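Part of the complex only, each chain left as placed.
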Amino acid sequence: MNIKPLGDRVVIQKLEAETTTKSGILLTGTAKEQPQEAKVVAIGPGAMVEGKRVPMDVEVGNKVLYSKYAGTDVKVDGEEYIILKQDDILAIVE
Amino acid sequence: MNIKPLGDRVVIQKLEAETTTKSGILLTGTAKEQPQEAKVVAIGPGAMVEGKRVPMDVEVGNKVLYSKYAGTDVKVDGEEYIILKQDDILAIVE
């Protein structure tokens, strides 16, 4: 299925939090930190400002940090996505 | 009956949530997820910005994802519709 976000929206998918710490301890339940990293899976055409499209700053495939409570959770074909405005993406992580 | 939304408003109609899961189990009551998918049935002429119409990004017939609490529920001729601003439409699903 193909999701085409509108305006300056971005569709991201959470990255699985690593379940082992650097020292190799397996984390469970609440000890596992809430991941804020996600992968960009689709981007909109950009916001419309005074008749012109503002080009997007992120690209499909980027790994990003995002504001924890931003956006809307959607489930399409059994997969969970978050659709948020590009402005709720804090940074690209490389 | 013919509904002509004003400005950048869009009239959508919820799509029936599938009542069987992929594995074929019939869902009932609260186990059935709240659908966020809808079909566009009418669009406005576009917002007026500094004397010019901004063309709409969605078209009649598009299947869209929308913000769950956005818009106003209306009932016309026994059919339920939601009228919302285009900005409350998150993405087009193809």
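A and B are the chain letters, set down in written order, and residue numbers restart from 1 in every chain.
Keep this in mind: a contact is a pair of C-beta atoms (placed from the backbone, for glycine too) under 8 Å apart; a residue touches a chain by one contact, two chains touch by 3 or more.
If you're wondering where the values come from, they're calculated on a predicted model, not measured in any experiment.
J.: So we've got 2 copies placed here, but how many does the whole thing have in this file?
T.: Whole-complex copy count, per this file: 7.
FYI, only the chains that are shown with their structure count from here on.
J.: Rounded to the nearest 5 degrees, what is the angle of the rotation relating the C-alpha atoms of subunit A to those of subunit B?
T.: Copies differ by a rotation of 50 degrees.
J.: For subunit A versus subunit B, what separation do you get between their C-alpha means, in angstrom?
T.: 23
J.: With touch defined as at the start, can you tell me which subunit A residues reach subunit B in the complex?
T.: Where subunit A meets subunit B, its residues are 1-7, 9, 11, 42, 44-45, 48, 50-51, 72, 74-76, 78, 83.
J.: Can you list the residues on subunit B that touch subunit A in the complex?
T.: Spelled out, the residues of subunit B in touch with subunit A are 22, 33, 36, 49-50, 52, 54, 57-58, 65, 67-68, 86-87, 89-94.
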